[in-house]
Each structure stands twice: as C-alpha cells, then as structure tokens.
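Here the complex is missing a single protein chain, while all its other protein chains stay put.
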Amino acid sequence: MMVEADSAHTIPLLETRQLECVRDDRLLFSDLSFTLTEGEILQIEGANGSGKTSLLRILCGLRLADAGQVLWRGEEVSVVREDYYANMIYIGHLPCIKGDLTTLENIRALLDTRSQLAPLDEIEQVLALVGLAGFDDVTSKALSSGQRRRILLAFLLLAKARLWILDEPLTALDVEGVALVETMLLEHRLAGGSAIFTTHHGMQLPCAMSTVTLGRAGNQPC
Amino acid sequence: MLKAFSHLLARDLRLAFRSRHELANPLIFFVLVVSLFPLAVAPSAELLQVMAPGVIWVSALLSVLLSLDRLFKQDYEDGSLDQLMLSPNPLVILVLAKVCAHWLLTGLPLVLVAPLLGMFLYVPDEAIGVLMLSLLLGTPVLSLVGAIGVSLTVAVNRGGVLLSLIVLPLYIPVLIFGANAVDVASDGLSVRGQLLFLGAVLALALSLAPLATAVALRITASR
Amino acid sequence: MNGSEFSWSEFFHMGGYAVFVWSSYGLALGIVLVNIVSPLIERKRVVKRVKRAIARDRHASQANNS
Partner (left out) sequence: MIKKIWAWIQRFSSPKHFYAISGKLIPWFAVPAFLLGIYGLYMGLFVAPTDYQQGESYRIIFIHVPAAWMSMFIYIVMAISAAIGLIWQIKLADMIAAASAPIGAWFTFLALVTGSLWGKPMWGAYWVWDARLTSELILLFLYFGYMALQSSIEDQRTADKASGLLVIVGVVNIPIIHYSVEWWNTLHQGATVAKFDKPSMHIDMLIPLLVMALAAKLFYAAIVLMRARNEVLYRERNRQWVRDLVKKL
C-alpha cells in the first residue's frame, strides 16, 4: 500500500522535459521542464508573443515540439493519446461554437466529440450555474461573446476532465464571469483536479498556485 | 466509435440544414454550368450527345471542388477542429464522418439531378442509369480525395486556386473512367470494366484517403 | 550523315528537321544553364541576407551595451 501511494506521488500527472519551440525562425523557449501534480494549478506567464499559446498547444499534442517530450502519467503523450484525451480538456481562445446551433446543441456536440453523455437536467443545472439558465434553445449567434464563452465554461464543467488546459479563460467575461471561473478552478482543485492556464487579467486564487514564466528568448540566434 | 461517427455526421447534416440557402449552391452551380454548354456550342442534338458525358462529369468535378471548402474551413476557423483532434476517438473515424456528410450534401444531390441534365444534353435513355451509377461510384472518391486537399490548404489564406491545383490532377482517373462509361453506354455497349475500375478506385480511396486526411489535419493543426 | 564525307552544312540541316532538332537541343542547353545559374544566384542572395542579419545583430548588441 505504501509503495503504491509513493509511486502515485513520484509520477506527476503531466510532465515536460526540455521542451523547445521555434516559431517563424524565432526561438520562443527551450529547455522548458516542469511538472504538474494532481490538485496543482499552474499559471503560464509571459509577454505577448512569448509562446504561451504555442506551449499550451504543445501540451495538448496539437503542435509538435521542436525538441523535448510531454509525458502524461509518465508516458509519452503520443503513446497514450486515448487515455490522455479522455482525461484532459483544452479550451483555446477560439469560440468552438456554431452560430446556427442552439446552446444545448452546441454543448451536446462538444460533449459528443469526447464521447460523453450528459442527461438533460444535469446540463440545465450547469447552464444555470454559468448564468445561461433559459438560454438552452437560443441559437448561439443571438448570444453575446461573453455568453458564448459561458457555453464553453458549461462544457468545461460537464466534461469532468481531470486536467484543464485553458488559454485565456477570462476573455470577454464580465466581473461575475471572472469570479465564476475563479470558483470553478477552486472547486476543481478541491476535487483533486489540476489546471494549466494563461491569462492577462489578474486572477486572484486564494490557494497555492505555481507559475511558469516564459522569458523573452525571441529574436536570439538559436 | 460508431456513436462518435454518427453524432458527428448528424451534427454536420443539422448544421447544413440550418443554413439552407447554402445547401443548394453546388447543385445550382452544377445545373447552371451544364446548361451553359448548349448556349456556347449549339443546341444540336448530335453534338451535345457526343459532349454530354464529358460536360456532365467536368461540371460535377467543379461543383464538388467548389463545395470542398465547407468540409473543414468553418471548423478550422472556429476551433471545433481542435476539439475533434482532441477527441479520444480515432481521428480517421471522425474524418470519415465529415466526408460522409459532405458527400450526402453535395455528391448525392448531383447523382439525383443527373438524369435531368442527361435529358438536357440528349443522353440516350439507356445510358442514364449508367450516368447515375458512375456518379454514384465516382463522387465519393471526389469527396474523399478532396478532403486531403482541403485539410492541407485550410490554413492558407485565399487557398481556393491552390486547392484546385492540388486536387484536380488527382481527379483525372475518375473523370476519364466516369465519362467514358457514359459514352460507351450511349453506344449500347457493356460498361462493366469501367464501373469495376471506379469501384476499385472508390475502395482504395475509402481505405487510404481518410488516413492521409487525418495526417494532413494534424500537420495543419500544428499552428 | 553516315555518307562518305562529313559536311557541316548537312549536319546542321538535319535532313530538313533542323528547326525541331536544334530547338530541342537549344532548349535543353538553356534549361541546363538555368539550373546551374539559379542556385548560384540564390546562394549569393542567401549569403547576403545572412550577412545583413549578422550586421543587424551586431548593431543591436552594441546599442544594448552602450
């Protein structure tokens, strides 16, 4: 028993080793290694163009790192892709929302790509939580951009993933929305989940939070 | 896995029917182009009859080509493509679902409207069936091979001409055998060989093109 | 041409096909030359670009130091 508990501690949920990213001939970062354990929340800091989005896309396996590895529970992401993707959710700054579909249909479509089902009353509950109660049969082009962001928040909650990777989750959200994201992150952490996020807005979380800062390696000869 | 396939197929079909005005565009284009030929050449029955298989097939090629964009463009731009790629399901299955939806929305209507155009161009009645059959076997290949092209060019601004440059040469075998089948059938000869060839190409495209498309999408997503 | 004596005018005449034969060979020669010359020009361009980049970086580092 002890051994098992020990090994669970030594193998982090997500680990990067000597990641390097080159974009348009600029070295964005190199030799970037960090770990993320269960229940840890990690903020990626850095100026515009320092490679935050590229890093998140590399972590997801959407972009290939120019060097280095990303490990999910100790194994290369490309090897355990299926398990990784079942437990990880990525929300980028693109809306992922179809204007011609209703809120409910959009959420269902997003959950379908993850092969997840959610009963209607659960969806309604979550919609109420993110402040979209009563909007479930409204086509999304009638919604404001903040409301569309909230659909993604509902998706985030319904997906029940252990690892959240969020690129600028506060974009287009009002004060209440920001507070909502903060509570969501806290509760996610309490439930043992982990998260990696970037943001330009100050996010005040009353809990321990690690940070990784991307330097300005740009424009240097590699 | 089957569920992932059918859910995505249903989503794409639903989306297409929500914007109905765009739905018929490839079909209208097809009919329009075909009906330009009698105006440009001459409405003489024997001339049009000779040209009919080629005209119909080339128009089908072009209208599929024009509709290819909607296969991935929208999903790429709004980020849904990223979500598809982060799905625990194999990407090949999802690609197949999208191509399937695309064919149902463009290829199948072309097959169904073909008899009308055959009549426009004096295709003999006994060749109409072959015309539909050749389109039925050929248009899925156009969607499948086209999917590779779009997934490679979806990130390119103004990639329309580029897409045709990439895709059209690959369409040539289907064009040759499809048009020839109709031509030969008009003379009342057997077209078994041509249809078997189209079937073989379809089987090949069905097994390889989704793989290539999946690889291409992963390359493109690496933005 | 494999007659008893070799004549240049007959050779260039190519049995009446001079235009076709010589334009083929001429085009081939032209394409060969283009293929040789264009990488050489390209090389000069690349070298020039790299040199300019080096100069730019030196300026930048001097500006930083002062």
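By written order: A, B and C. Residues from 1 in each chain.
As a convention for this text, a contact is a pair of C-beta atoms (placed from the backbone, for glycine too) under 8 Å apart; a residue touches a chain by one contact, two chains touch by 3 or more.
The model shown is predicted, which means the values in this text are computed figures rather than measured ones.
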{"item": "Partners of the unshown chain among those that are drawn", "value": "A, B, C"}
{"item": "Touching the absent chain when the full complex is considered, from B:L104, B:A155 or B:L206", "value": "B:A155"}
{"item": "Touching residues (missing chain, whole complex) on chain B", "value": "148, 152-153, 155-156, 159, 162, 165-166, 168-170, 172-173, 176-177, 180, 197, 201, 204, 208, 212, 215-216, 219-220, 222-223"}
{"item": "Missing-partner contacts on chain C, residue numbers", "value": "1-2, 11, 14-17, 20-21, 23-25, 27-28, 31-32, 34-36, 38-40, 42-43, 46-47, 49-51, 53-54"}
{"item": "Touch residues of chain A, complete complex, unshown partner", "value": "23-25, 27, 64, 66, 221-222"}
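In the analysis below, only the chains that are shown with their structure count from here on.
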{"item": "Middle chain, criterion being Cα centroid separation", "value": "B"}
{"item": "Per Cα centroids, the chain farthest from chain C", "value": "A"}
{"item": "Gap in Å, rounded to a whole number, between the CA centres of chain C and chain A", "value": "54"}
{"item": "Separation of mean Cα positions, chain C and chain B [Å, integer]", "value": "43"}
{"item": "Chain A and chain B: spacing of chain centres that average the CA atoms, whole Å", "value": "37"}
{"item": "Set of chain B residues in contact with two or more other chains", "value": "none"}
{"item": "Chain A to chain B touching residues, read off their complex", "value": "57, 60-64, 81-83, 85-86, 88-90, 92-98, 100-101, 105, 109-110, 112-115"}
{"item": "Of chain B, residues touching chain A in the complex", "value": "3-4, 7-8, 11, 14-15, 18-19, 74, 77-80, 82-89, 94, 221-223"}
